[in-house]
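All protein chains but one are shown in place.
The first chain written gets the first letter, and so on, giving A and B; residue counts start at 1 in each chain.
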Amino acid sequence: MRIRFTDASHLVVLVLAFAAGLLVFVALRYALVPAGFGSLGGHYRGPAVAEVAARPIAYAGQTSCLPCHDTEGKDRAGGKHKSVACEACHGALARHTEDPSAVKPALPVASKLCASCHEKDRAKPQWFPQVATEEHSGGADCKSCHMPHNPDPNRGAAQ
Amino acid sequence: MGHLAGVDGFMYPNEIELQWSILIVLYPFITGLVAGAFILASLERVFKVAVLKPTYRLSLLTALAFLLVAPLPLQLHLGHPERSLEMYLTPHRSSAMAMFGFVYLWYLMVVLLVEIWLDYRADIVQLAQTSRGPMRLLYRIMTLGSMNVGPASRSLDDRVGWLVTLIGIPSAFLLHGYVGFIFGSVKANAWWSTPLMPIVFVFSAMVSGIAAVVLVYYAYSWFQRRPIDMACVDAIARFLFYVFVVDFSLEMLDLVHRMYEADESFRTLDFMVKTRLFVPQIVLQITLGTVVPLLMLGATQVVRFREAVRRRLYMISCCLTLIGIFAMRWNVVIGGQLFSKSYLGYTTYKLEFATREGLVPAVALMVLPLIILAVLLKLLPPWRQQEPVDAVTQ
Partner (left out) sequence: MSMTRREMITRTGKFIILTAAAAEGLQQLTGSAQGQPLKYDAAKHWWAMTLDVEKCIGCGNCVRACAAENDVPRGYFRTWIERYHVIGNDIEHPTVESPDGGIHGFPPAAGDDGKWFFVPKLCNHCAHSPCVQVCPVGATFESPDGVVLVDEKYCLGCRYCVQACPYGCRYIHPKKKTVDKCTLCYHRITRGLTTACCEACPTGARKLADLKDPNDPVHEFLRNNVVQVLKPQMATGSKAYYAGLDGSVR
């Protein structure tokens, strides 16, 4: 059965409308896909990696502390805290390394800080040095016998 | 853990707050109605079940009304809905969700709109000739420039429409099946991860879509003061019954399989179903939403009830079915997030009231398709009052 054009014209218009829509879609797609998408090989925006890497730093890392605080570093190196980083106790100090005189960190409160690691608890591993503060010192300040950087009690109290 | 409201046992700290809310429950429910309504329509069109003719156009318009609303719960849920175009720009082919935009667009544009247009074209031409004012312009645009409704063109429409429906059936399964796959393919979640998920979703979609069309048919007939064609509704109910049996079997299979295998997740899931999901799953989904309608529909198949009784039984069954299928979506989506991936604890879903993902928008999103349907029924009346006049041969 031969189909007259006038019988099928509405379908032709439909197909043309779809084709036009598809072309618009393809054009939009190429216009709108963000720059650098797939540039690093994977299905993502390549520039995003650099964006994540550009975030500001809060912890300086102990290699930044030691050049100025050499004495404390040497003190620590001789004792049980030699593997404890400066900022583990003193907090994030990148701002201080950028402007040492303007940004001075507060000294941590010894009794709270020391207890956060060393308070005896049956959940902590056996090898780790821990004491029940009441029995150990009757509530006296840790610094009255231990210097935080090198906590060996024989080396004397913190100054 | 006492201060953590609503948490029992242990949950990974980031798991306590649910990620997917009632809006994500709505989405599979809505697309399920679309797929189910369309399958019912296709029974008439492709499989030539003539007795369903009165509901053919109703099914299509119901499907369209719900399909138009389907993306809205997703948009409300997204953290950045303005970026949703990205799914079209850079779809990640390894992600089931990336298919969404394309499957949706395909189904809306190529299947549903085309099929509705082809079936209604003669009416549209007639309305373009007989209406006045701004509506006349609208109908004229919808004719796409052709007023030809002679037998040759209508026969062509018929054949193309048949082809579109044929393509539409797997498309409808895809539209909703991929939603099931989105859940079923998440290996991290023991409640979701099963190959049965897309199949359960498709069959429960058919059940809910058919039930929805029955209720729309009842309501529209009542508004139009037309009697209900019992042969049609009886046929639909029979079909609904068969699909329901399959759906129920699939859901029971999932449950029985879990109970039998009893893997590491079973204890925690079993406990969850018996406690936090007891009302939505045991009461609403299984008992009220599946067993009761199944018994009712089954009864109508073996006992000859009077017409009035059958009508009421169908109505009650369909209402319960819709509640049951909604509960099923709830149990999948919310249930899957109530237990910890450590299998050691549970959290609670705090359904808020008037926030972006709260109860109010959810209710509004369920009412909106009904409003759209009312507009569509006004714009494209499903039941021809008279034969269209062919402008070309006149």
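We adopt the following convention: contacts are C-beta pairs under 8 Å (C-beta built on N, C-alpha and C of every residue); 3 or more make two chains touch, one makes a residue touch a chain.
On a predicted model such as this, the values are computed, not experimentally measured, just so you know.
Across the entire complex, the residue among A:V84, A:A110 or A:C145 in touch with the chain not shown is A:V84.
Looking at A:V26, A:A92, A:V109 or A:A157, the residue that reaches the missing chain in the full complex is A:A92. In the complete complex, the residue from A:I3, A:I57 or A:A77 that touches the missing chain is A:I57.
Of the listed residues B:D8, B:E86 or B:D234, the one in contact with the hidden chain in the full complex is B:E86.
Listed by residue number, the positions of chain A touching the unshown chain are 34, 37, 40-45, 48-49, 51-62, 64, 81, 83-85, 87-88, 91-92, 94, 97-98, 116-117, 119, 121-125, 127-128. By the touch rule set out above, chain B reaches the unshown chain at residues 1, 10-15, 17, 19-20, 74, 77-81, 83-84, 86-87, 89-92, 94-98, 100, 182, 186-189, 264, 336-337, 340-344.
In the analysis below, only the chains that are shown with their structure count from here on.
Across the interface of their complex, chain B is touched by residues 3-4, 6-11, 13-14, 17-18, 21, 25, 29, 32-33, 37, 43 of chain A. Put simply, chain B touches chain A in their complex at residues 85, 88-90, 92-94, 109-110, 114, 117, 121, 143-146, 148, 150, 152-153, 156, 160, 392.
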